[in-house]
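Only one structure is covered here, and it is reproduced in the block below.
The other protein chains are all here in position, but one chain of the complex has been omitted.
== chain A ==
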Amino acid sequence: MLKIILRHVSLLILTLFILSFFSFSLAYLFPGDPLVNLTGIRDSSEQGYAILAKQYAMQGSFLSQYWEYVNHLFSGNWGLSFSSGLPLAEEISRSLAASVELSAYALIVSFVVGLPLGFLAGLRHHKLTDFALLTTSVIGYSIPVFWAALIAILIFSIQLGWFPLSGRISLLYDVPYQTGFILIDILLSDLPDKEFAFKDALRHLVLPSVSIAIVTCTIVMRITRRSVVEVMSSEYIQAAYARGLSPRQVFLRHGVKNALIPILPLLVMQFTTLLTNAMIVETIFSWPGIGNGLIQAIYQRDFPAIRAGMLAVSALVLTFTITIDMVIQIFDPAGRRPENATS
């Protein structure tokens, strides 16, 4: 086990190192003064510039500059945004929290819907229900996320007026920032109309999380279905029938657990796909997340924000993936690789 942990931690450190190196070289690759691209301070006086140059070791070699850059990263100094002039560490942690929140709810939605449907299809293998669900899933899988989001807005916001189409909560509620997760922040706040604020935030969540969840939901369903089919046709299930257990008993005692365990890690891994899709959908729903922020930064040529934002997103995805992979290997010594269960 120690070996597994060591191997993963060193992999993580190495990749993060490469990532940070890449993000540092972006400061040189973007047009303009590298120091300005690193700090985001554009109109500093000559003196101020000299002090900054010293802090970032601009006179030193490329490697010593990189070393200073990493030091600044760790001390929470990510530079300032060109367009807003605010510290990027705070800006990015706020928007990243919004993206993670949206992806988390979408993941919950796709589990809540995808898992039961997957079981249903698996148990009804090669029957009408199965084919119907498979067809639906192919459609759901083929719909581009942004298109689904736009159609959802057209129907449910503009035509029916059921759900709002932008933001996380009506701006009339001034929820103080604490954790960055809007629902938790509302519960922690002392707003007089907390209950309504909470409902309002939920209504804002519905369309974006459902439009992201569509694709993941179909993936979850197909993975589950395949796993259920495999498990239910295995020998021990046949043996359980032979012992006279009812289909319900067989399924609940042996089927669910054995079908879920191999695919669970694979399902959790969908989170990274979700995050990517969330970044697209955010721009459509004006969700103040990292995807929206990066798009704005690209439009406004806000180089420090692009650099720090990319680093933050890739570091998050990387850490998440490697951690999950590590946990799987620790708890699954037989080496039943999750790839075996793909649909």
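Throughout what follows, contacts are C-beta pairs under 8 Å (C-beta built on N, C-alpha and C of every residue); 3 or more make two chains touch, one makes a residue touch a chain; residues count from 1.
Here is the rule we go by: contacts and distances are computed from a predicted model.
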The complex's invisible chain, by UniProt name, from "Peroxidase-related enzyme", "Peptide transport periplasmic protein sapA", "Alanine:cation symporter family protein" or "Nickel ABC transporter ATP-binding protein NikE": "Peptide transport periplasmic protein sapA"
Residue among A:120, A:134, A:268 or A:315 that touches the chain left out of view: A:120
Candidate in contact with the missing chain, chosen from A:5, A:51 or A:112: A:112
Positions on chain A contacted by the hidden chain, ascending: 83-84, 86, 112-113, 116, 119-120, 123-124, 153, 157-158, 161-167, 170-174, 193, 196, 199-200, 202-203, 206, 247-248, 251, 286, 288, 296
